[in-house]
Structure formats: C-alpha cells, structure tokens
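Entry: chain A
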Amino acid sequence: MQQLVEQLNAQIPLEGYLTVAAIMFAIGAWGALIRRNAVVVFMCVELMINAVNLTLVAFADFLPGAGGAGAGYTVLIIAIAAAEVAVGLAIVLAIFRTRRTVNIDEVDSLRG
Partner candidate 1 sequence: MPVSGEAFLGLLPELVATGFLLVVLLGGVFAGPRSEALVAALAGLGTLASFAAAAGLLAAGFSGTFFGGGYAVDPFALYFKLIITATAFFTVIAAARWAERTGDAPEYMTLIIAVALGGMLLVSMRDLFGVFLAVELATIPSYAMVAFDRRRRESAEGGMKYLITGVIASSFLLYGIVLIYGVSGSANLSRVAEAFGEGLSPVAIVGLVLMISGLAFKVSAAPFHFWTPDAYQGAPTSAAAFLSVAPKAAIFAALLRILLDGMPQAAPTWTALMAVIAIVTMFVGNLLALRQSNVRRMLAYSSVAHSGYILAAFAALQGDAVSSGVQAVMIYSAAYAVMNLGAFLTIDLVGEEAKSFNGLFATRPMLAAAMAVFMAALVGIPPLSGFFGKAWVIYAGAGSGSALVYVAVAALVVNSVLSVPYYFGIIRNMFQEEPVSAGGPAKKGDGGVAFTVYAMALLTALFFLGVGPLAALAAGSGLL
Partner candidate 2 sequence: MITTATIFIPLLGAILVLLLRGDERLVRYAAIGVAAVPVLLALYIYFAFGDDLDAPALSQELTWIESLDIGYRVGLDGIGFGMFFLSALLTLIAVVASWDIRENLGFYFALLFLAEVGMLGVFASRDLVLFYVFFEITLIPMYLMVGIWGDENRRAAAIKFFIYTFLGSTAMLAGFLALGVLSGTFSIPELGEAGGLSRAAQIAIAVPVLFGLLIKVPAVPLHGWLLDVYVSSPVSTNVVLSGVLPKLGTFGILKIAIPLLPDGVEPFLPYLAVLGVINIIYGAFVAFLQPDLKALVAYSSIGTLGFILLGAASANAVGYNGAVFQQVAHGLYSALLFLLVGIIAARTGTRRISELGGLAARMPWAGGLLALGALAAMGLPGLAVFVSEFMSIMGGYTTYPVQGVLAALGIILSAMYLLYMLARVIFGPIREPAYEQIGDAGPVEMAAVVPLAALLLVLGFFPALLISVQRPAVEAVLAAIGGG
C-alpha cells in the first residue's frame, strides 16, 4: 500500500502529461479537420483546447518558479474557449434557421 501511495504521489513524469496532451490535441485536430458536422467540430476544438490546458497545467506544476501562473492562464483559456463556443453556437443556430442543416459541406453558397 505504501508503495502504491508513493507511486501515486510520485510525480508522473512531465513527458507523460505532454504525450497524453499531444495525443488528445492530435485527435481533436484530426476530428476538427475531417468532421463535417459543425457541432462536432466545436467538440473537437474543445478537445484541442483541453489538451492545451492539460499541457499548461503540467508545465505549471513542473516549472520551477512558475507559481500559479500556468493554472491562472488555464482559467483564462477556459473562459475564452467558452466565448468561442458561445459565438460559434449562435452562428450555427443562425445557419440552421435558414438551411436546416449544420453540415459544413452542405453550406456552400459561397464559392469561387
């Protein structure tokens, strides 16, 4: 048990966090670029932003002298992500009202 606790409290190496975050980011980016449903794209973007937040918090925890700066920035980033999604959903709603679809490929009156 003591061992378990020690393991749990022993720091997961920074690389661990970074790798997980990078994978999350990649999945999010991949999804955001290939998915056609606007709402799903937003979800993917959220995934990307949260991957970044994870990276940030990990850095903040590991960097000597970073203090609470990293965590503080995370809160700001969350707020910004919320704002992005709020505006995004409003626009998607406007699109849906006129076209009854949120599929990006079907929204194509602008071309050239």
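Operating definition for what follows: contacts are C-beta pairs under 8 Å (C-beta built on N, C-alpha and C of every residue); 3 or more make two chains touch, one makes a residue touch a chain; residues count from 1.
How these were chosen: all candidates are chains of the complex that A comes from, given by their letters.
Given the structure is predicted, the values throughout are model-derived calculations rather than measurements.
A.B. asks: Which candidate among 1 or 2 is in contact with chain A in the complex shown?
C.D. replies: Per the touch definition, chain A is in contact with 1.
A.B. asks: Report the residues of chain A in contact with candidate 1 in the complex, numbered from low to high.
C.D. replies: Against candidate 1, the touching part of chain A is residues 18, 25, 28-29, 32-33, 38, 41-42, 45, 48-49, 51-52, 55-56, 59, 63-66, 69-70, 73, 76-77, 80, 83-84, 87-88, 90-92, 94-95, 98-99, 104, 107, 109-110, 112.
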